[in-house]
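Handing you this structure, nothing more for now.
As you look at this complex, bear in mind that one protein chain is not there, while each of the others sits in place.
Lettered A, B and C in written order, each chain numbered from 1.
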Amino acid sequence: VSIRVVIVGAAGYAGAELASLLLRHSQARIVGIFGSARRDEHAPTLSEVFGRFRGLLDLPIRAASVSEIKACEPDAVFLATPHLASIELATGLLEGSASRRCVVFDLSAAFRLKDARAYPSRYGFEHPRPDLLAKAVYGLPELWRDAVRHADLVAVPGCYPTSAILPLAPLVRAGAVAKRPDGRCVRPIIDSTSGVSGAGRTPELRSMFCEVHQKPYAVLSHRHQPEIDAYVGVETLFTPHLGPYERGILSTIHVELERGWNEMRVRDVLAEAYAGEMFVRLCRADVWPSVGDVRGTNYCDIAIAVDEPWSHLLMVSAIDNLVKGAAGQAVQCMNVRFGFSEATGLKF
Amino acid sequence: VSIRVVIVGAAGYAGAELASLLLRHSQARIVGIFGSARRDEHAPTLSEVFGRFRGLLDLPIRAASVSEIKACEPDAVFLATPHLASIELATGLLEGSASRRCVVFDLSAAFRLKDARAYPSRYGFEHPRPDLLAKAVYGLPELWRDAVRHADLVAVPGCYPTSAILPLAPLVRAGAVAKRPDGRCVRPIIDSTSGVSGAGRTPELRSMFCEVHQKPYAVLSHRHQPEIDAYVGVETLFTPHLGPYERGILSTIHVELERGWNEMRVRDVLAEAYAGEMFVRLCRADVWPSVGDVRGTNYCDIAIAVDEPWSHLLMVSAIDNLVKGAAGQAVQCMNVRFGFSEATGLKF
Amino acid sequence: VSIRVVIVGAAGYAGAELASLLLRHSQARIVGIFGSARRDEHAPTLSEVFGRFRGLLDLPIRAASVSEIKACEPDAVFLATPHLASIELATGLLEGSASRRCVVFDLSAAFRLKDARAYPSRYGFEHPRPDLLAKAVYGLPELWRDAVRHADLVAVPGCYPTSAILPLAPLVRAGAVAKRPDGRCVRPIIDSTSGVSGAGRTPELRSMFCEVHQKPYAVLSHRHQPEIDAYVGVETLFTPHLGPYERGILSTIHVELERGWNEMRVRDVLAEAYAGEMFVRLCRADVWPSVGDVRGTNYCDIAIAVDEPWSHLLMVSAIDNLVKGAAGQAVQCMNVRFGFSEATGLKF
Partner (left out) sequence: VSIRVVIVGAAGYAGAELASLLLRHSQARIVGIFGSARRDEHAPTLSEVFGRFRGLLDLPIRAASVSEIKACEPDAVFLATPHLASIELATGLLEGSASRRCVVFDLSAAFRLKDARAYPSRYGFEHPRPDLLAKAVYGLPELWRDAVRHADLVAVPGCYPTSAILPLAPLVRAGAVAKRPDGRCVRPIIDSTSGVSGAGRTPELRSMFCEVHQKPYAVLSHRHQPEIDAYVGVETLFTPHLGPYERGILSTIHVELERGWNEMRVRDVLAEAYAGEMFVRLCRADVWPSVGDVRGTNYCDIAIAVDEPWSHLLMVSAIDNLVKGAAGQAVQCMNVRFGFSEATGLKF
């Protein structure tokens, strides 16, 4: 049995990664490829945009519209599109009779937050469909697998949030984070470095070869801060950095532990949370993640150490921002949603 | 049906790439992993050497010996070992009763040349087994597929040679190369640039991050020159360069054409030679290969242009040196040899 | 004694390199910084555009106009501007009374060719001032120093041409290049690889970090081909490649030698041509240039080897495309023109 899938936004890095993954997925068939623009003067093929697809996927990248997408009769539609395009397309795709409805996997931030009030300040627009925010499921299967199983609209997590939520959320749930005198948790500190592909494929000065150097950006103001806080479960302090490499996020995370917590207890919580998970790898003591180890894979590697005299937990996580941080996670959600084996198409 | 395979030399880049490819090969099962050293004090697992295999292949890398390898009862053995180790292991593995013999795929240069006399000057040793040179089949399936089908010992081509032979050999066979007044062909000029992984994983100054800059090396003296000439079919002039990147070879090739040859005729010869080949992609006019397009794949991309007033043919080819230039080609040979579909495990 | 200099186009890579060099030049004082645009809405300072100038050069980058530049009363004006802007500005700056005239050093291609007929096909415009082409001096001091000494308008050579002309021109002059039966020289073959800074600072897809991979471009059609041929002195075949690094050009050059030429004679010609030249380094036998050795310097390193049975000369040259290939060469020309010691400001 195989399903029919459509990719919208295939000319971007996440969209192209989706095409790569879905091409070798044994239970999905790509039936349409669309661009994120409404209208293209001429429709190049995917292989003209990315030479690596020559001979593999020579479909034209057509201008996206709800009717054109629906005409492909897809079971699943992946939106690797700007936020507002995602809202418009998802709205149209989710309407209509249940019999011909498809599942939408959106890789933008359009449906990630439950609280519409964060959109104007962080994303620069008033969210037009708070009802869809309520309906959308946050697609991090390791933590919300059951919800993904029944979702019609999956908001695939951001890359930085994935690298932060997986190590932190189980510990917050278990009460490991120290409290301040005012009752709030001491904020975990998340210093992350991302490769350049995270900035997308639109030509901009900051992404040019000669301009990329190790540096912080969006200090105290990155769009992913509310998403991280919402799904970690406490306020955090997130600072992103750009590094001179193509793919991968490394997050170094500092947590002040509540009294009574030590390294063994932290390790136990994470080991239990991710027992049986095939895409989370907890490193043994003294082994630390590297973006090189997860490049091109759907893994999230996590390592921990506790400076016990100070009750200070240091965690490091690594993912490939285009795979576990975007396209791979979306395919994993599709596998969960359609009842396929969760690693289908994701073995490397 | 599936075969049992052993990898020797798994702690090097080509060996690890073999492990990656064979892990997801639907008709091969890795039954043993060996190092290239005779004796290891402690046997690390593959995942300790390359973190990316954590949770995927935690087998120990054992010290290689003929008897230990044979004890794994392999159908196929891949040798990603130094030349002399390859000779010793291949010799042992090919002996004995036919009933329990395995096919050997050797990625070193030990069996690539037919003429034993080239070994002392290029490789620094007297070849101890000229009889095996005669027996070995050069594993470039696009050109010698039938021989591979029946081989017991496959000499997997070098990376630079693959990038030079695929574009040149069909043209030499067709008589496209101009002759000099003395009757010899005008030498094709091959200027190649390789990524750093081609130099192997042994720590050396030249492969250190801060030492790698665009530069030529082994000028007029590279080991691959006789291999290129032997399988191209004419003498050539090959000059390798090192480039500051991880993977991929780009070869820019100049050929003076014989009278009567033009771009269309060259294109026709190549198109016919590679019609139906899934791993050779002939680019259409004005599209030029990039190592980015073949990275991580088993493709060889080839493009051509002829400066007709000068009867000058310019060709550019690109491969991934670790895939089509080593491990991928070896797996392709295995697929041919065992009658599997040729792309099994090689779809990206 | 010190001269007053103006830089136009300081927001590009070559212009910024000029600013770096002139800042530490003991006999030049930067009195004005202009952008290449005619009109800027807001004038950022150079240090806002390039953070490395913070505290060093906080002058605003003003909109360029002949009158504004003249108002700075410069002795020398460097134009790191697009071709047409260079023509317009040079025309205006060279007019007027001799008493208040400045010397113009132009880094574009606007004045490099003597033959105006090449401009439409290679540069896409009809040259409006063929008279200035006649007047301009090609600023390669090692070969045309005397002309530079008295020039009012110096056309600073292109980066690829510098790397090709320095090794080739003395040999062509000496008659080392083999002749074909039709009397023309056998074309030298020039395979060059450049770092990404050569493509300029305007955001374009091809210069983005994730898009840069070893590959050829502008095959049989690069703008620098006529410039190379004009100053080498024979027709050549030039093929540029892009490499994944910031700075530097490596050119691998093949020459079929005329009867009677061997390695020693080639070496003698080059040694004599560049005796006493401080910016050309002829490598001794078996040492080959690397872009790492010339990075950030005004050197051109050249190495040679002759495959004597084939009378084939292989030369490799390396320069920093932004220094000897642009800004450094311009400063060297300024030093020659104003009678300063030629290495002033160019010692690294």
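Methods note: contacts are C-beta pairs under 8 Å (C-beta built on N, C-alpha and C of every residue); 3 or more make two chains touch, one makes a residue touch a chain.
This one's a predicted model, so the numbers in the text were calculated from it and none came from an experiment.
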Please pick, from A:248, A:325 or A:345, the residue that touches the omitted chain in the full complex. A:248
Option touching the unshown chain, where C:81, C:297 or C:332 are the choices: C:297
Touch residues of subunit C, complete complex, unshown partner: 20, 23-24, 50-52, 54-55, 278, 281, 283, 287, 289-290, 292-297, 299, 301, 347-348
What residue numbers in subunit B mark contact with the hidden partner chain? 13, 196-197, 201, 203-205, 207-210, 212, 244, 246
Against the chain that's been left off, what residues of subunit A make contact? List them. 187, 189, 191, 193, 195, 211, 213-217, 219-220, 237, 239, 241, 243-245, 248, 250, 252, 254, 288-293, 295, 305, 307, 310, 312, 314, 316, 318
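The working rule: only the chains that are shown with their structure count from here on.
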Farthest CA centroid from subunit C: chain A
Chain occupying the most central position, where position means C-alpha average: B
Interface with the most contact pairs, given as the two chains involved: B-C
Suppose a student superposes the Cα atoms of subunit A on subunit B; what rotation angle should they report, nearest 5 degrees? 180
Shared numbers divided by all numbers used: is that above or below half for subunit A and subunit C, i.e. same or different? same
Using the average of all C-alpha atoms in each chain as its centre, how far is it in Å between subunit A and subunit B? 37
Residue ranges of subunit C touching at least 2 other chains are 212, 244
